[in-house]
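Contents: one structure, followed by commentary.
One protein chain omitted, others in place.
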Amino acid sequence: MEKLLGWDEILPGACLFAFGEEIKENVAQTPRDSRKYSDNNSHQAHVSDWRVTKPVFNVDHCINCQFCWVYCPDMSIISKDKKMIEVDYDHCKGCGICAEVCPTPVKSLMMVEEFKSEEETLAAWPEKKKKEAK
Amino acid sequence: MAKKYDLQEVEVLDGNVAMTHALRQAQVDVLPAYPITPSTKIVELFSQFCADGYVDGEFIRVESEHAAMSACVGASAAGARVATATASQGLAFMIEVLYQASGMRLPIVLCLSNRALAAPLNVNGDHSDMYLARDAGWIQLCSFEAQHSYDLALMAFRIGEHVDVRLPVVVNQDGFITSHTAENVHMIPDEKATAFVGELEVVNSLLDNTKPITYGVQTEENWHFEHKARQHNDLLESKSHIKKVFEEFNEKFGREYKIVEQHKVDDADMVIVCIGSTFNTSSLVVDNFREKGIKVGVIAPRVLRPFPYEEFAEALKDTKVVACLDRSSPNGAVGMLYNEISGALINNEKTPIISNYIYGLGGRDVTIELLSSVFNDLTENLKAGKLTHKVQQMLGLRGPKCEYFGEKG
Partner (left out) sequence: MLEIRWHSRAGQGAVTGAKGFAEVVSHTGKEVQAFAFYGSAKRGAAMTAYNRVDDKQIINNEKYMEPDYVLVLDPALVMSDSIILNHKESTTYILGTNLTRDEVLEEAPFLKGKRIHTVDCMKISLNTIGRAIPNTPMLGAFMKVSQMLPIEEFKEDMKLSLKKFPQKIIDANMDAISQAYGEVS
């Protein structure tokens, strides 16, 4: 539950700190889960229950073009060394933009109902069209 | 010829939609706008009316609010009936051109869905933008509910466009409270509403090639004062014309508007002065106190500019205790209403005890409980015959009590 502060307690300037304490390490090199985000950092706010459908990632089709990473409005595509890793389901709101911009012939990201499992979805993934033999 | 819109006698509309119907019925020629919450619906719906053939006029998409008001100025000087809508930061960005519009005496109608000003960023309602525009030389009308938003928007054209007035008009409504609360609104059939607003009498059109004209010329110390004084004079004199339009509206459509709206003020010992939807909620609180035999009332300016100095002086001449409620941060002073009301009452034979409350900023809920607490404070003042607290207090604020100006009683 959000603690509501009095006028004498708030940080002047309508400011919020991103981290709970002073940063001494290189944050970019620190794994996300080890970063000391402050309580009011939006990273701490999970929005997974906003979704009706979720994107499922299929690495077999991905060409690491990074389109999904660029277009995701909520930084919920986790990419490292220019390689698509996974979807951050804590912060993905299920907007479907990643799947929309995915350019591979068979999509590498598909929107499916929230309750469907990843295994089930991957097992039923559309197949690549085989090149017709001449 | 614009298509007739199928309206029922009573529609359930929010203030934004109600106002847009007024703009449609006034058959606005040009509406340049840059949409901003909570006034977006007005712009969206008007452009839809244009696209669907319910308005013959033109909707202009512009690149900013500054451009929106600039286009309003151009179109109005050309002789068109012009309106736009905005709020908050959008109004702030228009400010420079608001002064141009009033200085050029152009009868533009601005629908303002009042919203807080950043920072901190906030989309909800308070009167910061209304207060920001208050010295810009525009007539300012205030709605308390969706019905008023509709009626006042219709009347705004009649008021501003009159050849003796020729001044732009802001129609204020409380953002999200009035702009987004759908309620019963009694509609005037298209033909009657359009006939009431009438044709715009074009004055000194930029497009009149027989009499080429320049608007907004440069004046320095030898001319400037006279222009500003004339504008001030005509703005003050517009009050009598506003009254006439209110009266005519009442005769035709049976809804009464006054320069200053009152609820049980006549015999009241204690009165709250406020603006906007707070008047309605306060009226409910007044009735609750009256049931307990406590003589309280509420009063609000329907017309904020020209400021109804005489009307307030008369209405509050026998009142013993007055609280002025300002829904805008005064940032280093007493609130605007406190200043204006004190000014209006200072030359009366008797002056009441006057206090100032800052409330409802950024959409903070204005509850019956909070408003009751104001009347409880006033009761203490009445008993003591003087202020029992400092002049200015914050109503409904978290943290230690905030009070300023003057020593405690």
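We just call them A and B in the order they show up, numbering each chain from 1.
Rule of thumb we're sticking to: contacts are C-beta pairs under 8 Å (C-beta built on N, C-alpha and C of every residue); 3 or more make two chains touch, one makes a residue touch a chain.
For clarity, every value in this text was computed on a predicted model and none was experimentally measured.
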Exercise. Considering the whole complex, which of B:S143, B:N172 or B:N280 touches the chain not shown?
Worked result: B:N280
Exercise. Of the residues listed, B:V62, B:V123, B:I294 or B:A313, which one is in contact with the missing chain?
Worked result: B:V123
Exercise. Which parts of chain B are in contact with the chain that was left out?
Worked result: 10-12, 38, 123-124, 145, 174, 176-177, 180-184, 277-278, 280-281, 283-284, 365-369
Exercise. Touching the missing chain, which residues of chain A?
Worked result: 47, 49-52, 93-95
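By definition in this document, only the chains that are shown with their structure count from here on.
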Problem set entry | chain A-chain B separation of Cα centroids, rounded to whole Å | 45
Exercise. Inside the complex, what are the residues of chain A that reach chain B?
Worked result: 4-9, 13-14
Seminar exercise, completed: The answer for chain B against chain A in the complex is residues 119-121, 394, 397-400, 402
